[in-house]
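Only one protein chain is missing from this complex, and each of the others stays in its spot.
This part shows subunit A:
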Amino acid sequence: MVKLDRICREANVMLIFARSYGLTGLVRISVKEHAVIESKPDHFLDDLRLNNPWPELRGFAEAIDLNVQDPVAHKHIPYVVILVKMADEWIKSHGGSLPSTREEKREFKELLKARMVAMDEDNYKEAIDASFKVFAPRGISSDLQQIIIDSCAEVASNSSDFWVMVAALKEFIANEGGGEAPLEGSIPDMTSSTEHYVNLQKIYQAKSEADFLVIEKRVRNILKKIGRDPNSIPKATIKSFCKNARKLKVCRYRLIEDEYNNPSLPELQKYLTDEDYSIAVGFYILLRAVDRYAANFNSFPGQFDGGMDEDISRLKTTAVGLLNDFGCNGLTLTEDLINEMCRFGAAELHAVAAFIGGIASQEVIKLITKQFVPMSGTYVFNGIDHKSQLLSLY
């Protein structure tokens, strides 16, 4: 495994290990760096900028009168408009800041409630539910912050397209963005008249487009600066990058060799003493142990019928030696688990192989399509009670 890993890493070939052994197995990706633009997370907050509206959004909100007499119109004002206006009112009467203490947030919600003229005004209910978006801190997430301060963001002629765009993003955030990433541009559904909603959509789309054009310009300038053809990154790629800027992910994986020589001790210790996951991490250790065993004795423990007792005792010695090498002196694996590993005798069960294969193939698809976030760490399968675990051993 170590040798193959080195070769692939040299040649920049993505490698994924999948192993099926009795009722256990593992999956481990080994890639130097994998950047994901289209991470498509399950739940991600929309980009409404209620805590930091730009002039056109403000203007749109200003032009709408919350105190309109017609009850139908009153309950079809979208909550975005309500919140932008109410937030502005608050700022004016609170020395330029948004609600920050618990008391203030509660007060803000009361102000919203007070504006309801009937019980069935869904738009106001939505505004109250969404008011947390007004209180949210401005600026970018810590995840994105980590990416833009990464050393790879200092680009040179051999930098990948991704990092070139990150460099442009960094500049944008520090300048035109005013601390914010480019606007995503879409808005969630909300109670509203069709007219208001469609117009609101256009406002968001326009800003998103404007932000994109700025970033595109910066990308082309950076490309020129590092000696590359300024048009070498397609418009569509930059557009997708902007839309997904808040959700970028960079995955890096240590060499197998490094994991083998220096696994994260705290991680191992944490799970070896965990009621639920000690089996999974026990299997991880034993999978390494059986390899060492095979190197010493030319077969896997329990591979052949007969001599089981001797195999068990040899495997135990090997496992203890391995744990000592990790510096986990004093931590042990249960006798039952060691026996079980010998019982497996390196058998490959179809159902287990199918499960592991399914997991590995899913990760391959993510890596190749560069969509969705691949798993980080080493996945250890526990087919006894399915309490499998993803170990971050680096």
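Criterion: a residue touches a chain if its C-beta (ideal position, glycine included) is under 8 Å from a C-beta of that chain, and two chains touch if they have at least 3 such contacts; residues count from 1.
Just so we're on the same page, contacts and distances are computed from a predicted model.
As stated in its UniProt record, the chain not included in the shown complex is "NEDD8-activating enzyme E1 catalytic subunit", which appears among "Replication protein A subunit", "2-oxoisovalerate dehydrogenase subunit beta, mitochondrial", "NEDD8-activating enzyme E1 catalytic subunit" or "ATP synthase subunit b". Checked against the hidden chain, the listed residues A:S159, A:S208, A:S278 or A:S388 yield one contact partner: A:S388. Checked against the hidden chain, the listed residues A:R9, A:H76 or A:K243 yield one contact partner: A:H76. Although one chain is not shown, part of subunit A still touches it, namely residues 22-23, 39-42, 76, 189-194, 197-198, 276, 302, 308, 335-337, 339-340, 343-345, 347-352, 354-355, 357-359, 361-363, 365, 372-377, 379, 383-388, 390.
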